[in-house]
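A short write-up of the structure that comes next.
The complex appears here minus one protein chain, its other protein chains still in place.
Chain nomenclature is as follows: A and B, assigned in order of appearance, with residue numbering initiated at 1 for each chain independently.
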Amino acid sequence: MHNETLKSMLVELVPLAVFEEGSEWPTIMIEPASWKSLALLLTTTPALQFDFLFCLTCVDWKTHLGMVFHITSTLHRHTVVVKAKLNRDHPEIDTVSDIWKTAEFHEREVYDLFGVKFLKHPDLRRLFLTDDYVGWPLRKDFEDAVNMIKL
Amino acid sequence: MFEEVGTTEQGDLIINVGPQHPSTHGVLHLIITLNGETIKNVEPHLGYIHRSIEKMCESLTYRQFIYVTSRMDYLSSHINNHGCALCVEKGLVVEIPPRAKVIRVLMDELTRLASHQLWWGAMAMDVGALTPFFHAFREREAINDIMEETCGARLTMNYMVPGGVMFDLHPNFQSKVKDFIALFKSKIDEYDELVTSNIIFKNRMKNIGYLSNENAVSFGCTGPTARGSGVSCDIRKLYPYEIYAQLDFREITETGGDCFSRYLVRLQEMRQSLYIIEQLIDNIPEGDFQAKTKAVIKLPKGEFYSRVETARGEFGVYIVSEGGMTPYRIKFRSPGFSNLSALNHMAKGHKIGDLVAIMGSLDLVIPDIDR
Partner (left out) sequence: MSVSDNKDPITIESQQTEPFPGDVHPTAGGGIVISKLDEVINWARSNSLWPLIFGTSCCAIEMMSTAAAKYDWSRFGFEVARATPRQADVIIIAGTIVNKMAPVLKRLYDQMADPKYVIAMGACATSGGPFFYNTYSVVKGADHIIPVDVYIAGCPPRPEALIHALITLQERIKSGATREQIKVEKF
């Protein structure tokens, strides 16, 4: 589906969505609380059918954390990007591992590296680092004087 | 850190496989819950080769960070570098000269061939046949020699740069590649005779590790893992980059969904790669091999995503730039990470020997998963 048609459909379905410009795909900015309902809408609407979540990541913007989800449809071949702003001190968002099974591992990785809590995740624990590791390495204010040798 | 191995209340046995194990293709730690010899649950533990690449790239410039991706999925190192170069070029909006495009595609397909050859040898070795390993490496050495003459290295060549390729082709490149094509055509038939039609191999691979079409999409699988279940997801066909849109090749899908289908997909992909190289080797255009870019690259503020088809699946590079000399955040979407999440689903109900066959058919490279 063409980007413009997709955008108009999304505006109809999600009236509160704010669109961001400058990317090659339609980008929606939402509140973290409305992520789960939007995700269900994106997968179940026949004209959209976004069934393939191919990238789930987080960016540390120093004042807040931003979640980024890249989703595409294998049937209609269109892509959408969903972004959500999270509070830096208590970053929490709903899990989507029951909708897209790939999210289970991706969300564990984001929890491991950024500290974002995914509510109702079946098994939220660290993935790459040891279980007793302290700190969220990919945040911008992470300091590790012992291990990190600065150039 | 060392998980308790023992028995659960139902009498199931919990054992460790790895991290140091000959058939885990790297350092993968699996905690397997067994009932007798039947697998009830497989839990992968990752992180034994987590080299904090994404954090490291935040302090490297746009020309410097490309070398690190060679070491992530080291069997498709050219293709990884290609993906990074494409992402930076998207930000710079620079036009690549046609000679550079053709050289990039040639190197990509040679790398894909080398990666599938190693996979074939390792897969047969896991299942129990040791001889194909030596056959595979014999052909792989021919490709390594070609790469070494032009790029300077055998395994981790940092040959792709934003704007084109780093050096021009060696004068012997064309003749050596033509010799290799002539040699490999007979060898790939030999591979079929040796392994594919072997009754023992078929019994070990057929009806093992079934992954349905919907599950393949839901688990985020890409590459031959998903194409073996009928999902059409070849990036070279869906979102063509460089000159793939003008080339004549087929996307290989099988509908079986088991290990043998994934095996057949990769074997046929080897033939398609050979066909692509044949089409291009006599038609390399003359001209520049690198477009002019500034010495210090600064991407404009924004975010850029580019994807390429490696031997394992879709490799995505997501760069968030704040206008500086180094990226603000880089995320590498690695194909192995999503392919591995389907392992538990595929292995339930099988025996341990089948688990080895399933891991071989997934073609995992653990540093790609752990980054």
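FYI, contacts are C-beta pairs under 8 Å (C-beta built on N, C-alpha and C of every residue); 3 or more make two chains touch, one makes a residue touch a chain.
None of these values were measured; they are calculated from a predicted model.
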- Message: Can you tell me which of B:Y67, B:Y210 or B:Y239 touches the chain that was removed from the display?
- Response: B:Y67
- Query: Among B:R138, B:H170, B:R250 or B:K294, which one is in touch with the chain left out?
  - Reply: B:R138
- Which one touches the absent chain: B:V27, B:V42 or B:V195? B:V27
- In the complete assembly, which of A:V18, A:L75 or A:M148 touches the absent chain? A:M148
- Message: By the contact criterion defined above, which parts of subunit A meet the unshown chain? Give residue numbers in ascending order.
- Response: 128-130, 137, 142, 144, 147-151
- Missing-chain contacts mapped onto subunit B: 1-2, 19-22, 26-27, 47-53, 55-56, 58-59, 67-68, 71, 74-75, 118, 133-134, 137-138, 140-141, 144, 154-156, 366-367
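Quick note on the criterion: only the chains that are shown with their structure count from here on.
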- Indicate the whole-number Å distance between the mean C-alpha point of subunit A and the mean C-alpha point of subunit B. 25
- Note: in the complex, subunit A contacts subunit B through residues 22-24, 51-55, 57, 59-60, 68, 70, 74, 77, 100-102, 104-106, 109, 113, 126-131, 137-138, 151
- subunit B - residues contacting subunit A, complex: 1, 46-47, 50, 52, 54-55, 59, 215, 217-220, 222, 231-233, 238, 302-303, 305, 314, 316, 318, 320, 328-329, 331, 333, 337-338, 340-341, 345, 370
